[in-house]
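Take this structure, written in structure tokens, and hold onto it; I'll ask about it next.
Note that this complex is displayed minus one protein chain, with the remaining chains in position.
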Amino acid sequence: MSAITITLLLAAFTLLAMAVVMGTILGVANKVFHVPVDVRLERVAASLPGANCGACDYVGCGEYAEAILVKGEAITKCPVGGPAVASAVGEIMGVSVEEAFPVRPVVHCAATTAQRLKQTPYHGEQTCNAANLVGGIQGCVYGCLGLGDCVAVCDYDAIHMIDGVAVIDYIKCIGCGACVKACPRNIISQVPFKADRILAVQCANKDFGKEVQEVCEVGCTGCKSCARANPDLISVVDNLPVFDYTKYDPRMSLQVIQDKCRRESMVWLGKPTPTELALAANETMPARQEAEFKTTVDQTEWRG
Amino acid sequence: MDYLAQLLLIGLGAGLIHNFVLYYFVGLCPFMGVSKKIDMALGMGLAVTFVIAIASTLSWGLTYYVLRPGAFLSSWALSLITGQAGEVDLTVLAYLVYIFSIASSVQFVEMYLRKYFPPLYKSFGIYLPLITTNCAILFACLEIMKNVVGVDTAAVWGLDKALVLSVGGGLGFTLAIVIMAGIREELELADTPKSMQGAPIAFIVAGILALAFMGFAGIDTSLGKLMLGGS
Amino acid sequence: MLESPVTAPGRGTFTRGIHPFEGKELAADAPIEVLPTPKQLLLPVLQHIGAPAKPPPKLDKDAVAGKEIAGPGGFVSAPVHASVTGKVGKIVRVTLPNGRHVDAVAITPDPEQPTPDELYAAVLGGDWPATDLPEHEPGAIADAVKRAGIVGMGGAAFPTHVKLASNPAKPVDVVLVNGCECEPYLTADYRVMLEAPRGIVAGALLAARAAGAKAVVVAVETNKPRAIEALRTAARGTIATVKELETKYPMGGEKQTVPAALGRTIPTGGLPLDVGVVVINVGTALAIARAVLREQPVTHRVVTVTGHGVHAPKNLLVPIGAPYADLVAAAGGLRKDAVRVVSGGPMMGFAVADLSVPVTKGTSGITVLTRSDLAVAEQTACVRCGRCVDVCPLGLVPTKLALAARKSIWDVARRYHITACMECGCCAYTCPASIPLVQLIRMGKARLPRG
Amino acid sequence: MAQSDGPTPLERFINGILPENPVYRQMLGLCPTLAVTAAMKPAMTMAAAVLFVLVCANIMVSLIRHLLQPHLRILVFTLTIAVFVTIADRVLAAYVYGMSKALGPYVPLIIVNCIIIARCEICASKQGVLPAIGDAVGQSFGNAVALASVATVREILGKGTWFDLPVMPLTSGDYGWSLMILPPGAFLTLGLLLGLNVHIQTVQARRKREAEKAASTALATSA
Amino acid sequence: MAEEKDPKLEAPLAPAAEAGEKVRLPVVVPTAQLTKRPTGNVLGQAWLVLVLATVFGAGLAGVEYALGPIIAQNRLNETLAQVPSLVPGATQGTADDAVIEGRRVFRALDADGKLVGWVVPGKGQGFADKIELVVGLDAKAETITGLFVLDQKETPALGDNITRADFRGQFVGFGTGVPLDAKRAPRDPGTGTIQALTGATISSDAVCTIVNQTVAAVKAPLAAAASPVAVN
Partner (left out) sequence: MTDTTAPKAEAAPALEVAPSPHAFDLDLTTRGMMRDVLLALLPPMAMAIYTFGWLAVLVVTVTTASCLAAEELFERLRGSPAKLGDLSAVVTGVILGLTLPATCPWWVAMIAGFVAIGIGKTVFGSLGQNVFNPAMVGRAFVMISFSKFLGAPAYQVADAAGILSQATPLTVARDANAVMPELWPMFLGTVNGSLGETSALACLLGGLYLCARRTASWEIPFGVITAVVLFAGLTQLVVTPTAIAAVPALRLTVFEHLTGGALVFGAFYIATDPVTSPITGRGKLYFGLGVGAFVWLIRTFSGYPEGVMFAVLLMNALVPLINRGTVPVPVGGPTPALAKK
């Protein structure tokens, strides 16, 4: 045999031997060290949006997936994914989804800076959470402070301070609920959007009408005319109308409720109307945002 | 005494003076990726140190006994085939063999941990797949190879030196990544400009850290003189 | 029943803390005056820590001074009594200086009211039998305190009967009367100590009996020598002793007074009760004496109206529910350069925007500050100079807490013990960068996720 | 099967250069970006080596993609890459010995350069040979652009030269910023360039938004 | 224009557009689906790896067969190219692994193939990193005839001046009997003093140390090896 043949042989044999040894060890180890894992975990995790926004009250999508499997957590807790994700997860888990609507936040205050009365200059940390600890910044202790903590936490550029009050851009909003958690005055709440546009109360002041009028030009006075228009849907608690959204049906005659309101507290929210669309015609809509780190690369687990 | 001094110098050199990350730029991905929290960084560093020790032992053994010209096993195989003594150079296979053994040992460790130490696996195991492609490990193997193949017989490294180099390098990596994590935790509280946040500022910090580590340059030379005698 | 007085082994001071501008000379020598009866009073149902008092479903049309108009809403709660005789109006909502938005009962006083002298005599004056107190059952004392609606008058407004209720698990051996009015400017407690020292001692002795304590220590800062003298005289022949403490802010905080006076350290997250101590304010002690010996509830309190922003700083005896505007008017009104009206002292008080807010049981003073008192440099970034660490009386690291709170990094906030902060304000007072440290820490405590 | 919905070869190629630049956008392959960029020559040699390995590995993986077993996939990738790296290493040593010596261990370290494994995983193991080649070339060009940017800054500031040609007399000889050639200079340069890159991106995005806003308001007022 | 508008708006609105639809799915009893312990032949599954390993091994050996000699020659040439400049009178060199057991040295030969000196590689720790150099010696290994630095990573513009001819030139003519020492003093062959580079004492010193160590290790064997040749 020539030298080259021998070297070739030896090299090939060396690697083959190594592959056999390593392969055997790993293969045997794979059997011996086998740990059973629920295969559905990966599939559930894969069908969640991966935004890790925490709206489901778990640290991330992975945790939520684990909770669904291990603790039997409800499959409808992901507001970002909405019904599509719920049904996908339901399919994997073999459970049915009764009913799921996308939930979106609603700001229960409509008073602009100019409409809020009894304001006092405020020195201190310029965030709502800090300012909320100082009394007397404005007359209304329920209303929006306008310092924008909700804007700061929104990863989707979907909430803005317009004339000093938070306004949600429902085209960009994915319903993660970060603003709901950020608001120190709890005036943002998650509401099921049973239609593209729903009616909502835009005031949170629980005081008597006269006191509300002293501090706000637009706030709800608790006059109850809305509740009289539809007593089934609306009840007035603490001088404030409350919608029972489980009974809300887009086919109800709702416009009459808004028409009855003497202040400006009943508002249609949601998808923009054709008129509004015409105004924003040229604005390019950003594609639905995914969390930044979810690049193609990350799916591979490979770094180095 | 001289022996210990030699080992000390190798370890010190790999850990501090020629730090894997700050001097040779190897292991940068985990250095950047897993340095956001001190605990995680420490876990990563120790995992790397552990794997690096295993991998360098394996690769030293394979290089010394199989790959290098005149290695015991390859010569023996040659004599079986040809019936006469001789030597064969298989170093061309080195890269393949190293990466093979690194990948296999990492996977083995991962499976073992998952079965017998689930808590450890949970806190430690997530780093293991990342380690396979951590160039620090392959780099240590290559450094060892440099001192086994193609050097004068007297200077061929034994397993002891190989291990000291790899563990020293691993600990140096741990030190660097833990320092980095500490600084990045601190920077969480700072108002770093938007465009510098994340990787850019981390690189700047690494740069200044590398600058600071340059202060150690020459310590091994001086210590060598002190402990091993001048000439 | 004289027992040997327990010596107070504290070293008279605590570590760190600050020495702010005192400003006490403004009102220290103004004797307590009685406020003219206001046109309308608002009695908030929540003037204390705990559950709000509950007004009956149907309010009496007429209020009689000293009569309960809202009963306690639970164990940790206190009733509210009408402070004047008059007509009861509607329930309205008021926003108290601390930002609480609560129901309040409006009372329009009758034109005929007791004369100022009568009022003074009823609340502060007259003789207080400090040395030969009638024997009261401990339970009866606590009960009287509860019925009188007494809450901590130092500012915290914790219902006093809860402190006095005997708890076998945590026996009390010392009642510490806190006369360290460490807040700058305020002199209400000081005047009470000067004008009714025997009442204070009597109240303290009653409290000690109710709590089963063997000793009474009255702690006063050294900047009030006349008060120390008056209390010493009043305490002669009783088990009460007077302990002088270094003048330093925040000496009046329980966590500082107790170690300084008694050498016992209150554990973090704990109460004085954990080390066998009940701490009551001098005003509270007087109120106890009044409740037990004269069977009168809390209807009035002494309030200092002071600061460079009022024309004539004064100490006033005020009915609970009187609007701040009346108090300020009685002190000569606001000066042109007044910019900030603070309920309480400048270190821990709340700025008030609206002077229609009523005086509550916890209102110890109204400090009106001018622009020059507040001239502060613009806020800069923290340079980690560590001055806040040097002054924090609790040994915390305020800058870390504040920055962690600002950035919502909760593990750092927890690691540095954010919940231990008592918001005394030393750090923000000292901060060269003018960072609102206390506000940030308070925000952090509010937002800290549980668990 | 996957070819129809996967990106086309041209898309893959263009993506690699800027939109998915391996260094600036994906933060991959950082070790060589720092280690071999003290000057342009080694940096470009390295880029060429990466190009060779990536193209070969992508072709190979793409060819055998139907034979891959999921759990042994990575092992096969690594082996393939290691072979081509060895070949590249030997070729360099045989024909450009000086460069091979200058690059030292960083040629074998291409094996663990995550750009390559990532591309095998993302593209080659799912798509046909042509897109795989397009992808490999595009990513390599992106890598080369990144290496060149860092190396240009470092070489010009550090030695006053570019490809060893004197271009900047102010920083040549004793006046060179030696630190730029040393490890800290590599970190600092890359850090600043990354920051600059992010800054440019945000500025561009802001400009774009503002332009759109202006356009839409103009439309609204005219309507 | 209008046609373009719609798709843009449709995409982001997709989740909202689904509103109102109730999602109903068949109820299936959930069962735990655990992964099964893998079965089958361990090596059988890894056949691709085995095949690849074999093919790659043979392939690489082939590559090495083709390129290995060139690389080896490159390595030799690195030093051999320096031989004429390191040893006066030499025109060529040959590697010699036999003179000293386990250590490669180079014979410097003149045009006639006569031994005129030796070139010895040395290696050691410098200031920043390893320094690799070759030392030229006369035939009896008594005098240093030249020095060349093959590889170094010393501080640019400072330590890397050890590669400059004026620094290296200092070594020429030093006897191998006296250990060399880099000092901040003028060159003096008598005391073995090499004038250190300003600001790079450590690098200069490291070069001296490496030369000393190299020379000390080879001096005696080379002298011994040279004498018979000289006689011939």
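We just call them A, B, C, D and E in the order they show up, numbering each chain from 1.
To be clear about the criterion, a contact is a pair of C-beta atoms (placed from the backbone, for glycine too) under 8 Å apart; a residue touches a chain by one contact, two chains touch by 3 or more.
Because the structure is a prediction, the values reported are computed rather than measured.
All shown chains touched by the missing chain in the whole complex, by label: A, B, C, D, E. Residue in contact with the omitted chain (choice from C:Arg11, C:Lys170, C:Arg294 or C:Arg335): C:Arg335.
When the full complex is taken into account, the listed residue touching the unshown chain is C:Leu374, out of C:Ala312, C:Leu374 or C:Ala446. Checked against the hidden chain, the listed residues E:Thr155, E:Thr176 or E:Asn212 yield one contact partner: E:Thr155. Checked against the full complex, the candidates B:Met40, B:Leu96 or B:Ile201 give a single residue touching the omitted chain, namely B:Ile201. Contact with the undisplayed chain is limited, among B:Ile54, B:Ile81 or B:Ile183, to B:Ile183. What chain B contributes to its contact with the hidden chain is residues 38, 178-179, 182-183, 185-187, 190-193, 196, 200-201, 204-205, 207-209, 211-219, 221-223, 225-226, 229-230.
Looking at chain C, the residues touching the absent chain are 14-15, 18, 20-21, 184, 255, 259, 265-270, 309, 334-342, 346-353, 367, 369, 373-377, 380-387, 389-390, 393-397, 399-400, 414-417, 419-420, 423, 425, 428-434, 436, 438-439, 442.
Seen from chain A, the chain kept out of the figure touches residues 113, 117-126, 130, 133-138, 146-148, 164.
Just so we're on the same page, only the chains that are shown with their structure count from here on.
Chains touching both chain B and chain E: A, D.
Traced through touching neighbours, the fewest hops from chain A to chain C number 1. Of the two interfaces, B-C and B-D, the higher number of touching C-beta pairs belongs to B-D.
Most remote from chain A, judged by the distance between CA-atom centroids, is E.
With centres taken as mean CA coordinates, the chain nearest to the overall protein centre is A. Centre-to-centre spacing of chain A and chain E amounts to 57 Å, using the average Cα coordinate of each chain.
Chain D and chain E, compared by their mean Cα positions, are separated by 25 Å. Per-chain Cα centroids separate chain A from chain D by 37 Å. Residue positions 7, 9-11, 13-15, 18-19, 26, 30, 34, 281, 284, 302-304 of chain A each touch two or more of the other chains.
The multi-chain contact residues of chain B, meaning those touching 2 or more other chains, are 29, 89-90, 92-93, 96, 100, 132-135.
Of all residues in chain B, only 9, 13, 18, 89-90, 92-93, 96, 152-154, 217-218, 220-221, 224-225, 230-231 touch chain E in the complex they form.
Chain D meets chain B in the complex at residues 27-28, 30-31, 34-35, 74-75, 78-79, 82-83, 85-86, 89-90, 105, 108-109, 111-114, 117, 179, 182-188, 190-192, 194-196, 198-199, 202. By the touch rule above, chain E contacts chain D in their complex via residues 45-46, 48-49, 52-53, 56, 59-60, 63-64, 67-68, 70-71, 74-75, 77-78, 151, 155-158.
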